[in-house]
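Every protein chain except one is present and positioned as in the full complex.
Showing subunit A:
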């Protein structure tokens, strides 16, 4: 790459010739505010907030969309540049509800932050105010809420849904002041070909797309003395929750998280990692059967509810390949209302199950008609990592200073295999680990499938070569599954995660989310696996006990009833 030398704010810098002025400034430690720009998405150049001045021509340039040029002299701090930024933010605010105090994103809003940083006051906005848009909110969910009145039309949601996920559930429509981001034919969120992955919500700079909150429901359950509230935490949350409390990205906070849940009043604090081990037992055995000719290969995972719904819309012909094993969350909840009350001697009717998830699609999954295994609704409430963090703050808990505590017995023990479910490649690795041991008694070395895109590996198990592929991000899944559909590949095991990087990049995870951050979260999670004493699901003592005392054997009658499910084709609208 050839280099280009330019001057920014009187400092000379040499950067790659394909860099933008914004990137060059960043290298110098100069922070130019941005709204539509996102490092993992295509260039949009719409918000015009990142304006800088070309000192030679006096022209204003959008720094994100301006490539560097030899000899360029740029000022990011001139009055002209700062005024231009302010005006554009003022214009956005003039058409924004500005109800910050009651907003979901209060204190976590990029627009609010930029408004403060640019020194914009109410009277500045008043000067250019007039008519405001009035659109109806879409709260049909079941996972996400859209408030077009808050939308600043930065197009991040449109781009991530199209470019990364390949779903294109959202698009711009109408012109001028009437421009708006809508679903196809402006259908309610609940009726569209949306996987509920929530990637849109992770990149939205404001509160135009957020999860449908279940916080109040959970508070009510905790207040209710007749209810016995048990909670499970998904594997990835322990490596991401800390970000909400200003901790370094990728910090593992398992012990503090458990301590916080106890202080919030949950009666039992359990781990979804335990249920992930259970999923491996069921799914691993299912895969073994398929390897032995009972069922269709490739075997495709089904623990990701975003992926499952996407497959139901777009790859219904491949549904027979999907594992019938429920996701760890649903397996846990089914046991939470059967196995747990039996063991603890509690009336199952009194049990209320809460799941802390990195995911928005889990909110949809829990409401699927066919999902319940117990005589009740298996999962009562799903909280995203973000909602969970809000509740901790609301409780006045000083998270950083909490002591480390352990999960409760019975369904709290987990293995490294269960933990890595929280990142792309983890399910495949955990499954193959168990299958290999089961068949050969030999331990599996790390597959190292990487965190980004589509990857594959070959594992020798006895005299058989098992071909494993993973895809994270629905756009990548589509590419891989199209090849499967066309018969162009002969994989035995395919793991799909709807979100880039898997659950550490989930739609319910802390904002702002970038690939750089997700790499760190995945590394944090992998470190738990590396340091785990037990790294194979079938060696989890609580799992052994569960099969011995309650389920019988993997894929047995009780397991089939409680832990397996089915899928249905959905329209591709």
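Convention: a residue touches a chain if its C-beta (ideal position, glycine included) is under 8 Å from a C-beta of that chain, and two chains touch if they have at least 3 such contacts; residues count from 1.
Everything below uses one rule, namely that contacts and distances are computed from a predicted model.
Hidden chain, UniProt protein name from the list "ABC transporter permease", "Protoheme IX farnesyltransferase", "NADH:ubiquinone oxidoreductase, NADH-binding subunit (Chain F)" or "Fe-S protein assembly co-chaperone HscB": "NADH:ubiquinone oxidoreductase, NADH-binding subunit (Chain F)". Considering A:13, A:28, A:73 or A:94, the position touching the chain not shown turns out to be A:94 (whole complex).
Checked against the full complex, the candidates A:13, A:60, A:100 or A:120 give a single residue touching the omitted chain, namely A:60. Contact with the undisplayed chain is limited, among A:130, A:246, A:441 or A:487, to A:130. Within subunit A, the residues in touch with the undisplayed chain are 43-49, 51, 59-60, 62, 65, 67, 84, 87-88, 91-92, 94-95, 127-131, 152-153, 155, 171-172, 174-179.
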